[in-house]
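A single protein chain has been omitted from the complex, and every remaining protein chain is retained in its original position.
Which chain is which? They are A, B, C and D, in the order written, and residues in each are numbered from 1.
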Amino acid sequence: MNVPITAILDQILASLPLFKPEFCLTAGFICAIATALFAEQRLKNVTFTVTALSLGATIYCLFLQVPISATTGFSGMWLVDKLGTYARILISTATLLIAFFIQQRHTRQQNGDIYSMLLAATLGMHVLCSTSSWLLAFIGIEMVSIASYLLVGYFSQNKAQSEAAMKYALFGSVCAAVMLYGLSLMYGLTGNLDFKSAQHLQGLMTASEPLVTLSILFVCVGIGFKLSFVPLHLWSPDVYQGSPTAITAFLSTVPKVGAIILFTRVYQAWSSTSFYFSELATWIIVVVALASMLIGNLAALRQKDVKRLMAYSSIAHTGFLMMAIFAYQDTFRYLFFYLVAYVLMNLATFIFIDHLEQRTGSTTLRSYMGLGRKLPLLFSAFTIVAVSLIGLPPTIGFIGKLMVFSAVFDSYQDGQDTSVLLLLVVGALTAVISLFFYFRIPLYAFIRKEDDFKHLQSSSAGLLLSVGYGLVFLVLLLGLFPQLLLDLLL
Amino acid sequence: MSVDFILFYAFAVMAIGSALLLVSIRNTARALFLLFIVLFAMAGLYLFALADFVAITQILVYVGGVLILLIFAFMLSNKSLLSDIHTVSHRLTALPNLPSFLLASVFLAILLFALSSWNNNMPEWMAAAEADGSLIQPTENNIRMLGFKFMTQYVLPFEIISIFLMMALIGAAHISRKGERP
Amino acid sequence: MISITHFLIVSAIIFCIGVYAILAKRNAIMILVGIELMINASILNFVAFARYDSVNYGGQVFALFAIVLAAAAVAVGLAIILNVYRHYKTIDPKNINELKD
Amino acid sequence: MNELSPISPSVASLLVVLLPFLACVVQALLGRKSISGNISLIAIVSSALLSFFAVFLPVWGNSPMAERITWFTIGQTSFEVGLLLNNLTVLMQLIVCVVAVPVHIYSRYYMKGDSGIHRYWMYLSLFCFAMLGLSISINLLQLYVFWELVGFASYLMIGFWFTRDAAVQANKKAFLINRIGDLGFLIGIALVYSHVGTLDIVALFDQTGRFVQGLTETGGLQVVQKDNTWVTLAGLAFFLGAMAKSAQFPLHVWLPDAMEGPTSVSSLIHAATMVAAGVFLLCTVFPLFNATSLLVITAIGTITALSGAVFALAQYDIKKILAFSTISQLGFMIVGVGIGAWDTALFHLATHAFFKCLLFLAAGAVIHEMAHFKAQTNLDFDPQDIRNMGGLRRYMPKTYVCMSIAALALAGFPLTSGYLSKDSIVVSAYEWASTAGGFYFVIPVTLIIVSLLTAFYIGRLIFKTFFGSFAMQSSVTAHNRPHEAPAGMWWPMSVLSICCFFPVFGLHPLAYHQTWIIQTFHARPGFTEQETAHLIIPIVLTVGTLLALLLGWFWYVKNRYPISQQNRWIRFANRQGYLNEFNELVFIKGTVGLSRLLYAFDRHVVDGATKLFTWTTQQLARLIHWFDANIVDGIVNWIANGTYYMGHLVRQVQNGQLQNYLGFALTIVILGILYLIIK
């Protein structure tokens, strides 16, 4: 009240350029709704075009934002820094690919609205990436979540899809409610909703341990749901399996990027002190990383469905990303690199899975039996992606893993903490376990003999497949020359 | 013991009691009506926290919107369950599902344990606010302040939530519409 | 003036009742109801704390946003549950378990 | 030095070695196209000539020569190969060549018509190459190389008839037991190398020898205390090598089995040359041995000599008798080395090479004819069993003469070479014992007994084979009867039989000191000469030998006359009954029984130990394999399955029920909180 209202308005107006990419998204969102309602009947793909254009514009604006380093706007609600900007570029680009994926895959139905939902989800993730306020963070999480529920349930062509949507929505809502309760407690403890602010940290420092434990763990439940780390991973296999493959591709990649960035910021803010809550945050992240890597990889061993398998794989990768967050110090490059690697690999995988689903009508491993000889290129590419998912050279997955290991090792060298060493060892050993299930794909495709002659349906999405090959090429290229990416991240 | 205490306890008992009843009866329709009472009582509690606008919104949005929605959805879908009402209604409450009950109790115990430390040390910021008397007073115009805050400090979430609501609306509509074409 | 602890205890009880509801009720709509209870408990916390926050009004603002978000979530959730009902002819989560290991 | 030949001895000796090798290569390339064996024959004849004229004569008695080239370098050390031409090596080379030539000629006839004869010539040349190379090696490593190659050639030869199971079993056994010895040799080499840093024989053992008692400075190299433990160990290690190669007890078990090879091969490899390589090795590294190792060598040699002779007593297989005889004689040589009189050992080696080779060749001729006879008459009998022979003197007189000469030489009959060499060892042993005194007299006494036994068993062989009547007399017809060996086999034998007489080695028929070998080497053993011993022991030996032969004559020739036996039996029963029975008891039953017993011991305990060892090894192998398959690999698989099962457990919670998921997640969260609060 003391500040004159004009000054506040000036400040808001000054903040507006920071919001330019999101304006593009918003405009795209509104246009997409309009075109889906009115133009889709006459002009096929017009909504997709609008979406793509708006995403393109967003990416362009984001590139313009790259030089900006750590600026806030909208009364400290909006935070633009390099990490956020790059993450948003990644999110937008990946969303563009997903939109293309959906466009290629779901041509028959009138799917105009799905693009608007996609754009809204993107906006939510942008929010996650560029805020330090719990309020916005919660809105972002809810936005992404609800958009995701809608995307999963959008087609509802069969039982599995609707079931997946319900499980996702209910599980997510419960987690959101728990997180909200945790946030309320945290608000009570600190009186401030900005987790980077001194007041917030001060409040956490002085609060009693049980309350801090309670509130932090409850908050982590919400974030954990989005990241699907153990023990909040249970929804992901069912949902991944039940969703349409294009949506699974979306779920496994983009929302995680946003949540990771948020979590990174929170962890960064919290872990910098020597008080109990920092210790607690570290404890949580270590335990969760270990559990996710172990359980994700172990449970994947027995999967028969590729999409389910990828769900566990992404749980395991989340564990690895936790490691990356844990070791984050002053440069986000390896974290971001690993994110890029993760997105690239998963997108490529799901493009292949989708293609095979179209050809064989199934996503079970068994249906790949003996297909290696019929689709050698596809399965070779698939194998390369599997290699990258394991983290073997010469792929991007290896470089990512190496960088994360480096960072973790550095913190080990400084701290001599046995649990960190455990992280390293488990991270390394689970790679061995993961070999076993990732390589079931080439195993079935190349090594197992085909029992009976299968008739492959013809496929329409050749363009999508070539995008997949392009991604595989990137996986290899960045595996050999990671600098091509890293030099961009200055 | 002042009046507001008595009223507070009354609202609290109403909220907790109806909530307990809500979860323990088998009849979903009655449960939903009980939810109405809970939400109403909660709104009353908000008033005691000097959040009049929140209380109004609660009643408007929840009681007016959500609850109706719930009941409609329930009516639309669960005809079979509605017919069940008569068969199971002879027992008002259902036996608690033991593991869930245990888990909820443990939750409660832990929450209460954690909150027990609240009395001893009030968070500093609250103490500070109490000290310089910058508490929200019952006399203050809350709604004006909130309107001001929404348009200045919280303008961004305010705008974003509009997109969010629109998306949720279209999406929910789309999904419900889907059912119309078999 | 009612001390903050009162609010907290009431909210804790409501929260736990919500937890019980989501775990024990064999009806998806009741799970949504449980979620609403939990959210209400949080809102109660927020408004209770908000009394001390006359500068930012963070608590009350958050409470308002939470109400809106919850409403939207309920709308979407209900739409999805309806959808499930069409496919399964039941909304008992125990029977909706085709996707599993 | 070069007056006798236009080429230097080094080049000549190199040629001597390489010619058989060339023959081997050419034969290998020609394969079945060349079966005459002329290539090998030409090679070995040239080698023999060169060896005698261009190597032996210039070098013998003169100063040694050595030629080296660097083979390879490891670290700072260069390993060299080369030729060492001194008395020892040229003598050895010569003996090999000279013995090999008749064997080659003999083989042309003996092996005629065998389907694998091209291989035979190849192997034979290979053997000659290896053996000749062995004799002139300058480096212990080089020596080892040839040493093993010799064993390899022997392996090939024993298993020449590879379709016979016994043959391939025998060659495997021979090679493996030789391998044990090779290991000893290798360990010896390694020990010497690691302590001295060189393997050059000249550098190690040159006249003065670096292994001396006490500290004396020689040649700037560090002097090694000879009574160091490692010296003993190295000595024993080398001796282990020699033991296997020279069939010393208890590693002799391969040699009787090795008789599965063609007899011509047995004569060359398993009688004359290869088995002598062990003795040669001991002579070469002699300066290395200290008192302890020498004593062990002597003891083993004595045991071998005795056991070989005893075992030979009861054999029926003509080749086996000779094989045990070889073992026994090798024991003599080893004793010679052990007592320090390695010159006598070498001398015996040389004489033994000739007469034992001859014995084998003659035996081969007999077997050849018997087999021929067997083929003609279609009878089923073992052509090597002396019980199936008898009276062959009439059919094969020339063979008979040759073999008798060789047998006399073996028995140490005066005027033969064997007399000289055997005397030399026994006398030296006696002198050594009298210097050392006391208990050591066991050795010469045993040797004397062995000599008597030798005479007895070789007499038995001759008598049973050539005297009496032919056991298959009933099958003999005008056409089908044993023949004299063909000329190609007979001539080499007669040449060899000439070499069984003393003039080849020295002009004095009775004094071994006068032979050129002993004179040239003239080892200086650490004991005094005793004139009396030189007189008495030969007499004892000669008389004993005669008696033993006589005894053999009585018991193996006279008893065989079926009609007169009856007459004599009645007559003698009255007059000399007791004596006769005593004789019967002591000499026939007793000796033969003892021999059988000991042979059984050898078969079942010593060889049985080998078998047991083999069996144990196999069982151990099985056990380890079981361990490998079930424990080591089992653990691996168990870990894999365990991991897999853990995956299964982890999946349990994923039962598709939403509220379970929620309950699980919240429980974990609660547990986490509880843990953190309680912590």
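Everything below uses one rule, namely that a contact is a pair of C-beta atoms (placed from the backbone, for glycine too) under 8 Å apart; a residue touches a chain by one contact, two chains touch by 3 or more.
The rule is simple: contacts and distances are computed from a predicted model.
One chain of the complex is hidden; its UniProt record names it "Oxidoreductase", one of "Sarcosine oxidase subunit alpha", "Na+/H+ antiporter subunit C", "Oxidoreductase" or "Urea ABC transporter substrate-binding protein". For the chain excluded from display, the touched partners among the shown chains of the whole complex are A, D. One of D:179, D:603 or D:648 touches the chain omitted from the figure, and that residue is D:179.
Within the complete assembly, D:193 is the residue of D:193, D:441, D:553 or D:664 that touches the hidden chain. Not every partner is drawn; the one left out touches chain A at residues 329-331, 333-334, 373, 376, 383, 387, 390, 392-394, 398, 401-403, 405-407, 409-410, 412-413, 416, 421, 424-425, 428-429, 431-432, 435-436, 439, 442-443, 446-448, 481-483, 486.
Contact between chain D and the unshown chain involves residues 70-77, 141, 144-149, 152, 159, 162-165, 167-169, 171-172, 175-176, 179-180, 182-183, 186-187, 189-191, 193-195, 617-618, 620-622, 624-625, 628, 632-633, 635-636, 640.
Please note the rule applied: only the chains that are shown with their structure count from here on.
Contact count check for B-D and A-C (C-beta pairs in contact): higher for A-C.
Taking each chain's centre as the mean of its C-alpha atoms, chain A lies 25 Å from chain C. Chain geometry summary: the mean Cα position of chain A and that of chain D are 81 Å apart. If you average the Cα atoms of chain A and of chain B, the two centres end up 31 Å apart. Looking at chain D, residues 651, 654, 656, 658-659, 662-663, 666, 673, 677 sit in touch with two or more other chains. In chain B, the positions touching at least two other chains are 99-100, 103, 107, 110-111, 113-115, 118, 125-126, 129, 145, 153-154, 157, 161, 164, 168, 171-172, 175, 178. Taken chain by chain, the contacts link every pair, so each chain touches all the others. Interface residues of chain B, counted against chain A in their complex, comprise 110-111, 113-115, 117-118, 120-121, 123-126, 129, 145, 148, 152-157, 160-161, 163-164, 166-168, 170-172, 174-175, 178.
Chain D meets chain B in the complex at residues 659, 663, 666-667, 670, 673-674, 677. Interface residues of chain B facing chain D in the complex, by the touch rule stated above, are 99-100, 103, 106-107, 110, 113-114.
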